[in-house]
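Worksheet: one structure, shown below.
For this depiction, one protein chain was excluded, whereas all remaining protein chains were kept in their positions.
Let's turn to chain A:
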Amino acid sequence: MKTATAAPPGGAPATAPRRVRRHLPTSPWLFLAPGLLAVTAFSLAPFLLTVGNSFTDNRTLVPGGFVGLANFRELLHDEMFWTGLRNSALYVLVTVPLLVLLPLLLAVLVQRHIPGITFFRAAFYTPVVASVVVVGLIWSWLLDDRGLVNGILEALGAGPVGFLSDPWLLLLSAMLLTVWKGLGYYMIVYLAALTNVPRELHEAAAVDGAGAVRRFVTVTVPALRNTMVLVAALSSVSAFKVFSEVYLLAGENGGPAGEDITLVQLVQQVGTGLNGRVGYASALSVVVFVVTLGLMLLVLRANRKEDA
């Protein structure tokens, strides 16, 4: 009653707070409902279904039964699983450092206000908006035995390089494609963060005699540490779940004899088609989820340690 009778500072009607309080318990849920429904239907339910399926031997067209941990035991002895895990881990190890550092350098470069810089900003961002399928096809033409890159190499006397036939070069080519395509996106993230770095810090460092490199290492990098952690987390999750780039360059088998297959491509290979092993593919998906979650936690923990 006190709140109802007390006059608010602005002289607003005294009955307003009571009305608001009465609606509080349900109103937020009503606002949240559409989003919650969408998340439940398209994320939570499929996730739970996948977890459940991983304990069954369900196939695409033939319902199976509960098999306990059999699928998880099987994947421990599956050569392709270990190849997929190796390739996905390598993808993270190679692309994440590049995607944390290169876009930062690019952002620092294009942050300057010089004539024509907007062209470069747009140019660096273009691969992000290009379709990955189109970009993948263009790269496969460029890297073909008789493509432009090998044509130049041959003209220089280097001979054709098996970018699309050697398993390691194929994987490396896919990684470079991922990095090239992701540079622009993370560059924009860094550009936004760079605007928050106080100009005074740079000026003070310059007065103390610090050069451009020194200012980058001692001012820019520490100021952007949280953004770098965010970029590391985002890029490591997407690198571990890579599919399109490898699929487009290495083919549906995942390279020669499946040597370049990644875990997500293996899930697709095993779980789809008329004879798809939905149960086993779900077990693989659960492993991908657990490892991805682990990667996120690792990055966040590393950040917390540095904070402490």
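Following the convention adopted for this analysis, contacts are C-beta pairs under 8 Å (C-beta built on N, C-alpha and C of every residue); 3 or more make two chains touch, one makes a residue touch a chain; residues count from 1.
One rule holds in what follows: contacts and distances are computed from a predicted model.
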From the list "Putative tricarboxylic transport membrane protein", "Aminoglycoside phosphotransferase family protein", "Enoyl-[acyl-carrier-protein] reductase [NADH]" or "Sugar ABC transporter substrate-binding protein", give the UniProt name belonging to the chain omitted from this structure. "Sugar ABC transporter substrate-binding protein"
So which of A:P28, A:G52 or A:P198 would be touching the chain we can't see? A:G52
Contacting the left-out chain in the complete assembly, out of A:L85, A:V270 or A:L295: A:V270
Absent-chain interface as seen on chain A, which is shown: 45, 48-49, 51-53, 55-56, 58-63, 65-66, 140, 144-146, 160, 162, 164-165, 170, 250-253, 255-258, 269-270, 272-277
